[in-house]
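Just dropping this structure here.
Of the protein chains in this complex, one is absent; all others appear in place.
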Amino acid sequence: MLKQRQGWLSAAPAIIVFAVLFVAPLSMFFVVSFWQVKLFALVPTFTFANYAKTFQEYSGSLLFTLVIGLTVGFVTTALAFGFAYVIRFRAGKLGPLLLFMALFTLFGGYLVKIYAWKTILGREGILNTALMWVGVIDEPLTMLLYSPFAVIITLVHYLLPLAILPIYGSLIDVDDHALEAARDLGAKRGRVMLGIVLPQARFGVIAAFAMSFLVSAGDYVTPRLVGGTQTSMLGNFIEGQFGLRMNAPLGSAMSFTMLVVCLAIIIGLWFLSRLTSPR
Amino acid sequence: MTLSGPTSSGQARKPILRLTGVTKKYGRKIAVKPTDLTIQRGEFFAILGPSGCGKSTLLRMIGGFVKPSGGTIEIDGADVTALSPERRPSNMVFQSYGLFVHMTVRQNVAYGLRIAKVAKSEIDDRVAEVLKLVHLHDFADRDVTRLSGGERQRVALARALVMRPKVLLLDEPLAALDLKLRKAMHAELRDIHHAIGGTFVLVSHDQGEVMSLADRVAVMESGSIVQEGSPRQIYREPATRFISTFIGDANVLSAERKGGVVKLEAGIEFPDEGPDTHVNVIVRPENILIDGDAPMDVSIEGELVDVIFFGSYVQLRFHLDDGTDLIAHTTDETAVCNIEVGHRVKLGWNYDQQRTLDT
Partner (left out) sequence: MIDRLLRPSTWFAVLVAIFLLTPILLVVLFSFGKNQLTTFPMGGVTLDWYREVFDWPQFWSALKTTVAVSGTVGLASAITGTLAALGLIKLKEKTAGVAISTLGLPLMLPPLVIGLALLTCYSLIGMPLGRISVILAHLVYTQPFVIAVVHARLRQMDYAAVEAARDCGATPLQAFMTVTLPVARASIIGGALIAMALSLDDFVITFFTLGGGNTLSTLIWGMLRTTIDPTINAVGTVIICLTIGMTAIALWVTRYRG
């Protein structure tokens, strides 16, 4: 049809940007994962050595990264769903105000936010000072900063507004009358939330979870700044391959290993959610 | 009034709109079968049909929004089949109105004239004139988003009328309004048609609307026009069983014709010339006679099962012995008082009030 051809033609610039600056580089990056480095130069070959090395040397780090990523993903998605649910259905006139406050923090500067948590959680940071001043503790808590806990709370804080968006977006379309009908038919409020609202918001919830899981699993700045030496995530090692070592193929293999494992987990959880959700 | 398009008396008999074999296919699906249609200057013409019958597609082909798969469309003697909407001397009132939400009422109405680069003073005059005609002169500088449904409808109408179209196309223009407003708009539309004397083509699925507005009606069913005529003609002499029930209420009685005699399943017989076949006998409810002394050509017994009071008339439902229902409308309340639900009554009608349709 003519109309459709015009449509695709008009979308062409965006599609070209997507193809040339996303699909092509990623494909090229993927191909590089089978190459090798000799004397600081890339040598096109076809070897699985980089993947083998990834599993041999970094599987522990990968596992730790997945645990952090899953924790951040679940906590972020649960908080985001709760928040979006309350402002959509329960908070009345306060809803738009609360939503506005959340969206306000959408772009506060990624590094600025991490830095803020560093100052809050530090040994002489705001939280310790405040707790000591109140008298809850006598000595500053040292395990706040430079710990997995610090990484998780910082990532949840950064990803939460981004996760609220798709979930709230999918809750907007939920028919209020369907909720009233469910209550009318005798369902308790919690049951309505899980049985009526959650299935309708499934796409938003999955998108929010996938985004926060993938982004936190692939982060390296947060663990670097608030994680300390003990909590290096895979991202730190991947980034390391591009610094002094100049080993792009290994970095690429590590990246794709992480992406594939994460995608497998997301798809698995997706099927699990379909099995458990009521028809 | 000076709103109508240029007319010269010599052309009075020439049709303003002529469709010849116009058809529309979407892939293998045929939305409109080859259709011929002639509409005279000054007519208020209506295309009536259920949703999905192709009536809107037909109207949009006249307006230029849908390209016909075949056939020709002539407006005022000129072939416009290949022209895009902006080059046709027709204007459309859309079902969803299609108002320009970022403009005021006045800007909406003036839009077409400004595109046509009409002089500013003339634009002002014509806009003022047409806004007065649709009773919107007090709303001229209001944003259209702040108008009610009925007011929006008038803006859409004014925006089309100001262009002085040779043919005004109305695509379900009142469908979004509530019943009361719709009835008020019927009267107004007729007034406007009288005032400017233009040619209106209305598409509607509402038979009441069509009856109260149109001079002439074409009934469409699954992509083709099945009957054309005045509202009265179509009501009195429906060409098909579908039309008889779509326009007004009708009792449709199943029967067999054999050797010039029609035998109803309910057990009555009457002579009727025609081939041996299954037929439907159609009788309007208001033509059913109840238990009166008046002579009736056909008579039958039925049990009264239901009475509904509609204000200006009363509807009675009878159960015939073969199990079919017969509906009767009467304005004579005293006749109703004499019978009670459960009573058996003599019913009937006259030959000239019935219509026998071969199937």
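Note that the chains take the letters A and B in the order they are written out, and that residue 1 is the start of every chain.
In this text, a contact is a pair of C-beta atoms (placed from the backbone, for glycine too) under 8 Å apart; a residue touches a chain by one contact, two chains touch by 3 or more.
Predicted model, so just to flag it, every value in this text is computed and none were measured.
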item	value
Shown chains that the omitted chain touches within the full complex	A, B
Which of A:Phe64, A:Tyr115 or A:Phe149 contacts the chain that the document leaves out	A:Tyr115
Residue ranges of subunit B at the interface with the undisplayed chain	63-65, 84-87, 90-92, 94-102, 111-112, 115-116, 145, 156, 159-160, 163
Contact footprint on subunit A, counting only the chain that is left out	3-4, 6-15, 17-18, 21-22, 24-26, 28-29, 32, 42, 79, 82-83, 86-87, 90-94, 98, 100-113, 115-117, 119-120, 122, 124-126, 129-130, 133, 157, 160-161, 207, 210-211, 214-215, 217-221, 225, 235, 238-239, 242, 248, 251-252, 255, 259
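Simple rule for what comes next: only the chains that are shown with their structure count from here on.
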item	value
Centre-of-Cα separation between subunit B and subunit A, whole angstrom	59
